[in-house]
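Remarks on the structure that follows.
Only a part of the assembly is drawn; its chains keep their places, and the rest are absent.
We call the chains A, B and C, going by the order they appear; numbering starts again at 1 in every chain.
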Amino acid sequence: MSAPNYGHAFALWRAGAGASWDNYTQHAFVEGLRDGSLPQESYLHYLRQDYVFLIHFARAWALAAAKAETLDEMAAASATVHALVHIEMPLHVKTCAAYGIDRTALEATAEAPGNLAYTRYVLEAGYSGDLLDLLAALAPCVLGYGEIGLRLAGNTGPYADWCDTYAGAEFQALCKNVGTVLDDALLRRLGPDWHELPRAKTLQSRFTAATQLEIGFWNMAQSP
Amino acid sequence: MSAPNYGHAFALWRAGAGASWDNYTQHAFVEGLRDGSLPQESYLHYLRQDYVFLIHFARAWALAAAKAETLDEMAAASATVHALVHIEMPLHVKTCAAYGIDRTALEATAEAPGNLAYTRYVLEAGYSGDLLDLLAALAPCVLGYGEIGLRLAGNTGPYADWCDTYAGAEFQALCKNVGTVLDDALLRRLGPDWHELPRAKTLQSRFTAATQLEIGFWNMAQSP
Amino acid sequence: MSAPNYGHAFALWRAGAGASWDNYTQHAFVEGLRDGSLPQESYLHYLRQDYVFLIHFARAWALAAAKAETLDEMAAASATVHALVHIEMPLHVKTCAAYGIDRTALEATAEAPGNLAYTRYVLEAGYSGDLLDLLAALAPCVLGYGEIGLRLAGNTGPYADWCDTYAGAEFQALCKNVGTVLDDALLRRLGPDWHELPRAKTLQSRFTAATQLEIGFWNMAQSP
C-alpha cells in the first residue's frame, strides 16, 4: 500500500527503513488480525504485553514534553500522553475485562524481553539524545499503527474493534499531528535540508531500529 | 498562619525549611499583592518572568511523568502538565494582554538569572535523582502558592484576580492532590518511617533549596 | 560455588535472583569457555557483540559518575569508565586482531537485539531512577564476570586468556571496589536496614532483570 500522508519525515524514513517497514506493518500477526486467523490466546498475550508497553511508551512521550523547546511541541507531546493514559489504556483494560482478564491480572503481566527491549531503546534514545532522537524512535509505533489501521479499515472479523480504533478519525488525526510535529521540529532545528545532514543518518537509524523492534514485538506477541 | 493540610511530607518539609518558608510565603512581594501596594510595573515584570518559569516548570512535571513508577503517579503528573499548559499559561497570556503585553512580547521575555537558577535546579534534581528528588524540588512552588492563596483569599485589591486563582477550589484541589501523590510516592518507595532515613535529609535539602530559590524569584520580580 | 565476597548487597541480590543467577554464571556458553568446547565462531561473535556492549556499558558508568552524590562515588564510577575504555576495550581490539578481525570490522558490528536490550535497560534504569537503580542494574555484569572468573581461574584451555582477565587481581579488585561502592551508596541513602524497605524490591527486580538479560546475551552469543 502507498504510504499514508503523515508528512515529509515519515515518507523519507519509511522508505529508508526498506523491507523492515513492510515486515512490521504486514507482519503475520497483523495479517492474522486482518483475516481473523490470529488465535485468541495470541491476541490476549499481545493485549497484556501491550498494556505494559503503553505505560513505558507514555513515559517516553512525557519525556518528549520535558525535552520540548516550544509550547507547541510541549502541548503535542502532553496531549499524546493524555491520550495514551486516558483513552488507549482504558480501552485495553476494557477489552481485557471482556475476555475475563481483570485489571489486577493485567497489571501483574511479566514484561517479555522483546517488549522491554523496545521501550527501553526508545526511552534511552530520548534521554541520551535530544527531542529529534526521541521522536525518530517514537514515530514507527504511532505512525505504523496508523498505516496498519488504514489498511485494515472496515474489517468485520473478530478483531474489528482493534482495526476500528487505529483506522478511526481520532487516531488518524493523532498520526497527522505527530507527523506535523516531527516535520516542524526538524525544520525548526535543522532547516529545510535536514535530510542532507550527517545527523539524518542517525535519525534514520533510530527510526529503523525502532521499526525492527516492532517486528520483534509482533514475533513475541505471536508466541505466548 | 498554620500550615494548610497538604499532607504529611509537606508538614515536615515546611517545618524543616525554617525561616526560609516564611521568607518565601510572606515575602514583601506577596505583601504587596495583598495590600495592593505592589507597583504595577513589578507585577507585569513578574507575570512575564513567570510565563517563562511556567514553561520550564511544565517541562519538570512532564519529567515527573517520565519518571513515574505507577499509573497513578503518571496520571497525576501529566494532569499537572495539562493544567499548566492549558489553564495557568493561558491565564498569563490573558492577564498580560489586558495590560497591553501581547503574546509575542510575552514570549520574547529574556529569562532573568534568578528565574533560570530555579527551574534548572528543579529539572536537574529530577534528571540526576529519582521521582522523589524531583517532587521535593517541585513541592515548594505548588504548595507555597497554595498556602499564599489561602492567606490572601477574599482579597479585593488590584491583585484580587491573582489571589482568587490560587485561593480557588481548583488550585487548592491540585495542592491536595500533589500532597497525596508525594506522601504515596514516599510511602511506596521508602516505607512509613521514611523521614528517619538518611535520604530524608537530601529530600529536605532539595525542598529547602527550592524554597530559597522562590525567595530569589520574588527578589528578582520586585526589581524590574 | 559459594558467592565471592563482593559485599553485602551483592550477597543479598545474588540470592534474590534465584536460579537466574546460576543460569547466567553457569550458562552453557561459560561452560564452553571452561572446557574449551565453545566453537571459535561463537567466541568471535561474542567478542564483537561484547565490544558494542562495552561502549554502552561505559556510557552507563559515566552516567553513574554524573549521578554521584559524593566525590568517592564519582571517583569510583569514573575509574570504571577509564578501565573499560583504556583497558578492557583495547583487549578486545587486540584479541580480535589476533583472530583476523581488524578494528574497522569490529566497529562495524551490527548490534544484536539481545545486546541492545541489555544496555538500554541499564541506561534507562539509570536515567529514570537514581544512582541506586543504576548500580543495581550495573552490578550483575561486573560482579557476575568476577564470579565466573574465580570459578574458571587457572584454566589452560583455548580460552585461558579470557579466564585470566576476569580471574586476575586487577578485575577482582574492581569487583571488590564496586561491591563497596554499592554498599556505601545504599547505607548513605537508605540506612543499615535498607533491605527491609519497599525500595529494596525495586532494586532487587533491577538486579534480577539485568541478570536475565545476561542470560539473553549468552544465548545470543552462542548462536552467531
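By our rule, a residue touches a chain if its C-beta (ideal position, glycine included) is under 8 Å from a C-beta of that chain, and two chains touch if they have at least 3 such contacts.
Predicted model only: the values in this text are computed from it and were never measured.
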item	value
3 chains shown - copies of the sequence in the complete complex	4
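Here is the rule we go by: only the chains that are shown with their structure count from here on.
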item	value
Farthest-lying chain, centroid of Cα atoms versus that of chain B	C
CA centroid of chain A to CA centroid of chain C, Å	32
Whole-Å separation of chain centres (CA-atom averages), chain A against chain B	34
Sites on chain A at which at least two other chains make contact	59, 123
Complex contact set, residues of chain A against chain B	55, 58-60, 62-63, 65-68, 71, 74-75, 77-78, 81-82, 85-86, 89, 123
Chain B to chain C touching residues, read off their complex	66-67, 69, 127-130, 133, 187-191, 196-199, 202
Residues of chain C touching chain A in the complex	59, 113-114, 116-117, 120-121, 123-124, 127-128, 209, 212-213, 216
